[in-house]
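One structure is given below, encoded as structure tokens.
What you see is the complex with one protein chain gone and the rest in place.
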Amino acid sequence: MKSYLKLTNFEIDRFFKIYLVLIAITVTVQIIGTIIVANDYMNRASRIMNEESLQTSAFIHNYGYFSLLNLMDSLWFFGPIAFCVAGLIFYTFFIWYRDWYGKNTFIYRLLMLPTSRLNVFFAKATAIFLMVLGLIALQLVLLYIEELIVELIVPLEFIQFTSIPQIMNAINSAYVVLFPKTFIEFILIYGTGLIAVFTLFTAILLERSYRWKGVLMGAGYCIVASGIFLSPVLISELSGNYYLYIGEIIILEVALGCIIIASSIWLSRFLLNKKITV
Amino acid sequence: MGRFWKLILIPFVVMICIGAFYLQRAIANGQLPDYDWDTQSGDEQLLENVTIYGHPIDQTGAMKITKNDTIYQNELFFIERMNGLTTHPIIEDLIEDHRNFMRGKSKELNHFYEDEELLVSVEIESNRELNQVRETDFRLAVEVFRKDTKEVNSFSVNIPNEDAYNYISLLDIRVENGNLFVITNNDTMEPTSDHPSNETRVYRLNIAGEKLISEERLLSFVGYDNNHPNEVASLLGGAEEIYSNEYMAVSVREVNEEEVNKLIVVNLKTEEQFRVDLPKDTLSQEAWIDKQSNMLYFWKSTEGGLEITPYDLSKQAVQNTIEVKLPESTFTEPRSFDGKNPGSNAIQEPYRMNVIRIHEGNAYVLSGQNPDKTDVYLHVVRLSDGEVLYKGKLDNRQKDGGFEIYNMTIR
């Protein structure tokens, strides 16, 4: 346990500079974006209201309210998120491959630590997961800050939703995955993310163990794992037979997710102990 | 500690931020207003069966109001939210009482029939070849649940002449003397004299024998053709129950036209049919069949409220109209904004929204003003004599509240 925590801390340390860069980019771009998007709206509003001599309520009726959703539809908001997602997906691979490549072959040290090699696996997974959650937490805090900025620039009568819960309830796009509507959904969605991380890690270890053959095995493992995980939904959709109620599908998915996590851990443990090669 | 500050800080920040975020959402959703009936006269018992559907003005998502509860889609756990708020309460009850029977079944009322002994469901099954527009191999898949033995029998019968149809939809089902009547609407790809482009058929199945006894065309409509009007048929409302009516009414109008050309009523017991002989503007009104009284009710909004015209199906005769007084609309002038270009700043006028449901001889009339925050009224009127059995309202002018109505179901 102690080694696991130390290793986790160590992995976070190693990524922390890049992580701070991701945070800085997100904060800067989104805040600049908030100011620009809100100002654009207000400039347009005053121009149109002036040209067409409209009153506020007529303008709103014809051209729509302003809300944080306007910002969320813009690249200013979406861009940094996509960048962070891409960064973290890249890091999921990098967190392993960096230890093999380069002249300092750190993987020797990691595998020779007098602790279960699975701790290295868990530490890397935890580090990635914590950093994902950290970025989500940052994004949530940023939303509140952005709302404050919006209210400084846009007069209240132009704003449709003034509270974050209202805005969150109004979200109807892919952001539902990023900001699930209830805490249980948050756990389910980010739990699925964890399954994905474990599956990818296993695929990486397959490649590290069997090299070229391992690439195929890893890809195969990912396909099988996602096939199994999606099977309840796929079977229903393809056959058109919705035999299970949604609640039952959720329970089944949770069970399948646990099975995939367990088999990923088991396989990774086997690979790390018996098949891995430096 | 010193070296591990990141490992401590990150989970701590994550828990605080995400925890606070969901806590705030839960609190905010918990503070959404509740709507309670303010009964002005009559028997509150009548509200037990009433569910009102709408959506909050300042929020997204749907909501529903029952006698004791206001439920917002956004505050629901997501399984319920995914199911949506639109499932009919009768279906919800069926799922609760017959969970296994209802598995994988349609959530449409017209697929079900229930009485003291039986619960029956019918699905129309078909195969669809890839690269082919039409469906083939149509079957009626029947499941019968016997309440006394708790046995489920399922069987399916092939639809005769299925090659002639490219699409079959289910209109209604009913059980009479151990026979199951399935009423369908069949589309044909290449109309012939035997098979017009659109026909309403009845399939008579023997439940005990699990087979098709007979099938018959009830009505047919000629579809797109230079010599014929392009008519469409729709089944008249009233199927808000899974105890079917003795009569079925089909209104026929031309595509894209509001006006109903004719209204054909079929007596499912005798399979006789007749045309309702009323002026077109009456026929074009909204209408419901009441299964208990075998009455057809037409209604239209008037200045003072609502005018209901009953039509006795067994006597084929129209009866005295019933006036339902509704509270006057709270606005007088349609609102608009000043401007040079009147086209661009015309604003949608608030409109009166009346939802009428007929249930056990009573008309439930829900009226409100959309999208304004005006009070919503419910009147329950006994159709035999026009007496108002209940009158009440929902205060729709709460601060941070307000909703638009769009539907009502009576269980």
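Each chain carries a letter (A and B) given by its place in the written order, and its residues are counted from 1.
Heads up, the rule we're going with is that a contact is a pair of C-beta atoms (placed from the backbone, for glycine too) under 8 Å apart; a residue touches a chain by one contact, two chains touch by 3 or more.
Here is the rule we go by: contacts and distances are computed from a predicted model.
Chemist: Tell me the UniProt name of the left-out chain, picking from "NAD-dependent dihydropyrimidine dehydrogenase PreA subunit", "ABC transporter ATP-binding protein YtrB", "Glycolate oxidase subunit GlcE" or "Cytochrome C biogenesis protein CcmB".
Modeler: Checked against "NAD-dependent dihydropyrimidine dehydrogenase PreA subunit", "ABC transporter ATP-binding protein YtrB", "Glycolate oxidase subunit GlcE" or "Cytochrome C biogenesis protein CcmB": the hidden chain maps to "ABC transporter ATP-binding protein YtrB".
Chemist: Report, in label order, the displayed chains that the undisplayed chain touches.
Modeler: Result for the missing chain's touching partners among shown chains: A.
Chemist: Based on the whole complex, identify which of A:43, A:57 or A:105 touches the chain you can't see.
Modeler: A:105
Chemist: In the full complex, which residues of chain A touch the absent chain?
Modeler: These residues of chain A touch the chain that is not shown: 3, 6, 10, 14, 102-106, 108-109, 111-117, 209, 273-278.
The criterion applied here is as follows: only the chains that are shown with their structure count from here on.
Chemist: Inside the complex, what are the residues of chain A that reach chain B?
Modeler: Residue list for chain A touching chain B: 5, 8-9, 12-13, 16, 52-55, 57-58, 61-62, 130-131, 133-134, 136-138, 140-141, 161, 163-166, 168-170, 172, 180-186, 241-247, 250.
Chemist: Could you pull out which chain B residues touch chain A in their complex?
Modeler: Spelled out, the residues of chain B in touch with chain A are 3-4, 6-7, 10-11, 13-14, 16-18, 21-22, 24-26, 28-29, 58-61, 74, 77-79, 81-83, 95, 99, 103-104, 337-341, 344-345, 347.
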